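Presented below is the structure to which this report refers.
Left out: one protein chain. Kept in place: all the others.
Here is chain A:
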Amino acid sequence: MSSRDLILGRVRRALADVRQDDTPPVPEGPGRDPRYEQAVQRDYLREHGALSAAERVELLAENLADYRAIVHRTDADGLADVVAGLLRAHGSKTVLVPPGLRREWLSGTDLTRVPDRGESTAHELDRVDSVVTACALAIAETGTIVLDGSPDQGRRRITLVPDHHICVVRVPEQVVSSVPQALELLDPTRPLTWISGPSATSDIELDRVEGVHGPRTLEVVLVTGGGGQG
């Protein structure tokens, strides 16, 4: 007997005492099944407090900052200058650029641009100073930005290996209040990276230290009037 059959057989025998008229499982295939909805009582909140769009953006900024992300605000016209200023202040000489990033976001800087290419080695990425990306959405209640690998965000590793990540969030349109609202909008078939502040550890006497393996500096630029898709 294969281990697969062995394990499934053991599971079925173990469940012999469970009543047959029990709640039905989720059916195979896509879509919501009303029968599974009955199986679990979901009387928790979809969001904590009904926030206005402006309040949502405020809460996002506050929670990001609480986790030591550096938050900047600007409008569409000022964005190129803000990004250029951040790169300059960090002393960067090279910047990683996802293929679909809006060209005007980097129009204020003449740094060497390193394209996000499949064939780049990890060592090559390690030599790049900064990376600039867009995001899929941001979650106000938890202070989280989510990247889904779209062309304006690039491969997962480009926001991981360089030590300085600048992420542009279009507000208020890309900001949701809560985790349940975020999951509803995200596509599970894409690889997702949820980021709440820079890399951190609390493994030494539970003292929080920022920056272990991921980027040590996370700068989030909240931009109003950022327009449509990146």
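FYI, a residue touches a chain if its C-beta (ideal position, glycine included) is under 8 Å from a C-beta of that chain, and two chains touch if they have at least 3 such contacts; residues count from 1.
Assume contacts and distances are computed from a predicted model.
Remark: of the listed names "Hydrogenase nickel incorporation protein HypB", "Polysaccharide deacetylase", "Glycosyltransferase" or "Iron-sulfur cluster-binding protein", the one matching the undisplayed chain in UniProt is "Iron-sulfur cluster-binding protein". Within the whole complex, the absent chain has one touching residue among A:S92, A:T144, A:Q174 or A:T217, and that is A:T144. Counting over the whole complex, chain A has residues 2-4, 6-15, 17-18, 22-23, 25-26, 28, 30, 36, 39-45, 48, 63, 67, 118, 122-123, 126, 139, 141-144, 149, 155-157, 160-161, 179-180, 183-184, 188-207, 209, 211-215 touching the chain that is not drawn.
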